[in-house]
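Note that this complex is displayed minus one protein chain, with the remaining chains in position.
For subunit A:
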Amino acid sequence: MSTTVARPAPSAGTRSAGPTQPLPVLAVDLVTDPSLLSGLAGLARGLEEAGAGALTLSDGGLHPIHVAAHLAPLTSELGLLPRTDAIYVEPFHLATQLMSLDHLSHGRAGWLLQAETDPAVPAAVGREVLGLEATAREAADVLTAVRAVWDSWAPDAVVRDTERGVYVDAARLQYADIEAETFSLRGPAITPRSPQGLLPVLVADTDRAAVGERTAAELADGRALDLDVSGGARTRQLAARIESAGPVRLVRLVGLDLEADPLGTVAQLAAALRSRALVAPAPVPRRTLRTRLGLPAAPFRPDPARRSDRARQIREESA
């Protein structure tokens, strides 16, 4: 893996992000409407060539995580961030699906954390609609739980020790052991640690209120600035929005007209915003999304209390 850090922007003086935070990645939001199906692969490849640094996949019917996974082998550099609900899902499944996306995209996966407010969604899983405060508390709990699952295998847990016949070393695994208000979860993950270890978790402006301040401002890795381009994309206005936005990791074009000339629009916007040093350069190969977003590497954090070979330890102690 590359160890180079993001190059500072040529004229960093005017931009709002702090000195250590690289320029935000330019993302395009695709709503996963089934009408997209036949052109999906071509569209993603085209957007990648046009200079998009990432795609966010918002739920329009097709499951956003699976659409992101589908696009992973069909693209090579795009970051892939499903915008998907934290509340009316099983945290264990969610964690597994997202870390699987990270495996098969070789470290290009992220999560745009959403907290569902549409009452149809809890009804579909047989749950009551949560109030705003309860939703925010649960979003925080789910993010904490999901990260604990992601962090349950050391990167070198699969030892494949042919001499001893040991495939995985239990001492390099740990339980998640989450006891939250509305759920509990034991772990460890059923999937080995993914390339990024911890996926970048961002909150889009659209979702900030529902997700709650604690998750958006403290627990998540950063903010995605939403730029609505459904009424047309005027560079000067968009540039002004980015400049006044404060620190953001992702600049996200929402409402792109897919009927008109989406690739042309994105190519033109990417070039214009890059020439003003407002968004990061086009992605370079083999960099994880974390790196591109300016997030530090996420080393395994072993926690002695959660070691999964503790039964053995206890046995040894009591022997």
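We adopt the following convention: contacts are C-beta pairs under 8 Å (C-beta built on N, C-alpha and C of every residue); 3 or more make two chains touch, one makes a residue touch a chain; residues count from 1.
Criterion: contacts and distances are computed from a predicted model.
One subunit of the complex is not drawn; among "Tol-Pal system protein TolB", "Phenylpropionate dioxygenase, large terminal subunit", "F420-dependent methylene-tetrahydromethanopterin reductase" or "CO/xanthine dehydrogenase Mo-binding subunit", its UniProt record names it "F420-dependent methylene-tetrahydromethanopterin reductase". In the complete complex, the residue from A:Arg186, A:Arg234, A:Arg286 or A:Arg301 that touches the missing chain is A:Arg186.
Touching the chain that is not shown, out of A:Leu23, A:Ile65, A:Leu78 or A:Ala233: A:Ile65 (per the contact rule at the top). Of the residues in subunit A, those that touch the hidden partner chain are 34, 37, 40-41, 61-63, 65-67, 69-74, 89-93, 96-97, 99-101, 103-104, 106, 120, 123-126, 153, 158, 160, 162, 164-170, 173, 182-192, 308-309, 311-312.
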